[in-house]
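The other protein chains are all here in position, but one chain of the complex has been omitted.
So, chain A:
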């Protein structure tokens, strides 16, 4: 597991989500990247049940339960700005038992699916973010396998991102700045996906013309 950067690619003007994804993958293939199967990241939101809230009227925290096809035997549970728990996939069953404390938000499931590409030591995953039946946006994940310190290889990653995202190259993800010298882990990637999904959910509340 190397340093990973997750970002959103805006839909090109006058194009559908699908067309923009195709444009992007064609660029990758021209660069020399090889197709290596598919990937999927999904996320479900849970509310803290009203009965367990304290009498001080504190707002219920949201918890996100996520899966990543790169780690098929694990389940990730995250709070916003909070700790990230990495558990076995059995954790899903446990959540059903904890219904009294955490309640699944209705129609909150959001996921991204797409193709996995390998280019040298880079792993690129371009996915379509869907919520319910409709496509909401495009996610681009780039992993650089050999390096484990985010700050070490950010300039290198940036150069690679620029080579196929052009003007849509993102800034450094927030998780990169958190711990300066720590080894990058799978949880950091999941936090980035959670932030991306939240961003896309908010975009959905303000309907934007041209997304679909």
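Just so it is clear, a residue touches a chain if its C-beta (ideal position, glycine included) is under 8 Å from a C-beta of that chain, and two chains touch if they have at least 3 such contacts; residues count from 1.
What we mean here is this: contacts and distances are computed from a predicted model.
Q: Write down which listed name, "Mediator of RNA polymerase II transcription subunit 27", "DNA sliding clamp PCNA", "Protein MAK10 homolog" or "Vacuolar protein sorting-associated protein 26A", is the UniProt protein name of the chain that is not shown.
A: "Mediator of RNA polymerase II transcription subunit 27"
Q: Which of A:76, A:160, A:176 or A:197 touches the chain that is not shown?
A: A:160
Q: Just name the one of A:76, A:102 or A:122 that touches the chain not displayed here.
A: Of the listed residues, the one touching the omitted chain is A:122.
Q: Looking at A:12, A:40, A:135 or A:149, which residue reaches the missing chain?
A: Answering carefully, the residue with contact to the hidden chain is A:149.
Q: When the complex is taken as a whole, what residues of chain A touch the one chain not shown?
A: 1-2, 32, 119-122, 144-149, 152-153, 155-156, 159-160, 163, 181, 183
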